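A protein chain is absent from this complex, but the other protein chains hold their places.
Each chain carries a letter (A and B) given by its place in the written order, and its residues are counted from 1.
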Amino acid sequence: MRKRITKFLEKIIESLLLISGTFTSVIVLLIILFLFKEGAGLFTNTPMEKGNVVALNKANQVNELTPAQFKNIFDQKIKTWKEVGGSSDSIKLFRVDDIASFYTEDQIGSNFEHLGACINDHISKTPNIIAFFPTEYAATGFQGKLVKLKNITIGSFITDKEWFPTAQPVAQFGVLSLILGTLWVSFAAILFALPLGLATAIYLAEIADSRVRNILKPLIELLAGIPSVVYGFFGLVVIVPLIKTIFNLDVGETALAGSIILGIMALPTIITVSEDALRTTPRAMKEASLALGASKWQTIYKVSIPYSASGITAGAILGIGRAIGETMAVLMCTGNAAVIPHTLLQPVRTIPATIAAELGEAAQGGLHYKALFALGCILFIITFFINLAVEMISSKHRGGKHI
Amino acid sequence: MNKIETHNVNLHYGDFHALKGISMSIVENSVTALIGPSGCGKSTYLRLFNRMNDLISSVKIEGDILVEGKDIYERGVDVDELRKKVGMVFQKPNPFPKTIFENIAYGLRVNGIKDKAFIEERVERSLQQSALWGEVKDKLKKSAFELSGGQQQRLCIARALAIEPTVLLMDEPASALDPISTTKIEELIYELKNQYTIIIVTHNMQQAGRVSDRTAFFYMGELIEIDETKVIFTNPKNVRTQNYITGRFG
Partner (left out) sequence: MKQPDHLKVRKKKQRNQRLAFVSFGIISFSMVAILVVILSFILYHGFHVISWDFITKMPEDGMTKGGIYPAIIGTLYLVAGSMLFAFPIGVMSGIYINEYAKDGMLKRFIKMMTNNLAGVPSIVFGLFGMSLFVNKLKFGDSILAGSLTLGLLALPVVIRTTEEALKAIDNSFRIGSLALGATKWQTTRRVVMPMAFPNVITGLILSIGRVSGETAPILFTVAAYFLPKLPHSIFDKVMALPYHLYVIATSGTNIEASRGMAYGTALVLIMLVLIANLLANALRRYFSKKVKMN
């Protein structure tokens, strides 16, 4: 009997452990589910403010507009109908506030009771008009033609450069500049962190004696423990003013400042992973090289480094992954301008910083909110593939390899 | 003529006294075998001659170790130069994960040789010396890992020969190989001793008997006896040598 109970308990414990074991997988799947569900909502909607419509004169041949075309029309970057597939006449903009310049107060009515009729009248009389006004004024008997605003597509989301999530009348959700900004800052960070990190890893793994190593190693681990917000704060009060003075800029919050801070933050990852990789070089291989009269340094760069090349690559990629996902430090140091940067001395905005800065203001369930989740999806996808790459590289490393 | 001499050498790993007052001479162009039970210090002694023990940080060495009459532990001795002169073959074949050709060219390249024709010629000659040329001449660009264990070990010998050492240290070079490969290595050693001073550490007493001219017996960090191999195997002076040879311990 007792034996039975024990066996039964064992089974229960085993299944409890199994459940815990699969917990992370469930969480990853849940993250994917929630992120993509919220993010996908962006692509089933038009970026038009709710309760508003856009109307044209009936004679106009144009039936549909993309959000970007729409915005450019109201920004007067597009001036003729020809540019959006219509006649070559120039576009006349009309917002509901403009009504007073066409009709008298009497005509509109003291309580705006005739406003709808006036708008209707104005649209039907002006062939090249594009009008933006509340839906309620386009009630029965409306003479104009309502324009269909196209949905945001995944393609335009990724390739458009303009990120104006709260713009009127149509918000712009183009994330190219954010993606490029993120990659810019991260790669610049690795460009400076990789050589330094690798040099340190080599020093720790191959050159330093154990006494020096025992001092350096915990200190470098400590560097990994400092919270990112403290790095951001340090960047803000030290590096940003320094860059401002050195390069004689108006603002010091630049891609460069972000890159330097991110580089410092990526260093411990690169150092630890590369050092571990270097340590896997078999002693026999190093001894063979030394026995042939190679110097210690020649042995390092001709045997140890090639042998651990894939591990070092994994470290670098992991470092990039950390840099791409880092939020607070970048948010505090880069100036957050949503434009494609051309030099490191310009402000730049990254995906994580955008989410952190804007999610608080975005109405839950609104388009802006969904767009930020879509950004989260992009971030997740990027880091997912980075993790996958690291996984593949390091599992390859364990098998036989060839320099 | 004595190629190598040691006078009263003591070696400590931290607190452990690994070699105790060893004095010994090694004759030029001959094969000297170092035998003795595991942990007796024979491998440590071998590694003195190309200063391989330097890699261990806790090691302390006293006494004189002379190669061609010069103390190799004196200040200012270039260790890389010493290792060019004193080649080494290890217990397990340890080719680099490179091609066969590049394995042998490695020692030349790290010593500053860039002349392509010279390297090619030297690679061929080393492979012929190690009796491997016939087997690999068509696959020099293949990975060294594609060779069998015995071939790999002969490749490692060729690699050591390529930089023209005058001394060859062999640390149980056949212990990881099958009997046929072992025979080939032994034949090779026999060939090579005309041009090289060879010191071989071995566990295998038959092997010592077959290949060496002189044999030294080590026990617990001490050199018990050194003499002509014939004498050691037939008429050792020390009772411990005799016990070991006859298999009473080991």
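Note that in this section a contact is a pair of C-beta atoms (placed from the backbone, for glycine too) under 8 Å apart; a residue touches a chain by one contact, two chains touch by 3 or more.
Predicted model, so just to flag it, every value in this text is computed and none were measured.
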item: Missing chain: touched chains present in the view; value: A, B
item: Residue among B:D78, B:E120, B:E191 or B:E228 touching the omitted chain; value: B:D78
item: Identified contact with the non-displayed chain, of A:L9, A:I158 or A:L191; value: A:L9
item: Which residue of B:D54, B:E164 or B:D213 touches the chain not shown here; value: B:E164
item: Absent chain, residues of subunit A that touch it; value: 6, 9-10, 13-14, 16-18, 20-25, 27-28, 30-31, 34-35, 38, 196, 199-200, 202-204, 207-208, 216, 218-223, 225-234, 236-238, 264, 267, 271, 295-298, 300-301, 318, 321, 324-328, 331-332, 352, 355-356, 359-360, 364, 372-373, 376, 379-380, 383-384, 386-388, 390-391
item: Contact footprint on subunit B, counting only the chain that is left out; value: 78, 80-81, 110-115, 118, 164
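Just so it is clear, only the chains that are shown with their structure count from here on.
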item: Contact set on subunit B toward subunit A in their complex; value: 50, 52, 55, 57, 80-81, 83-84, 87-88, 90, 92, 94-98, 106-107, 110-111, 143, 145, 156, 159-160, 163
item: Contact set on subunit A toward subunit B in their complex; value: 209-210, 282, 284-285, 287-295, 298, 302-303, 306-307, 400-403
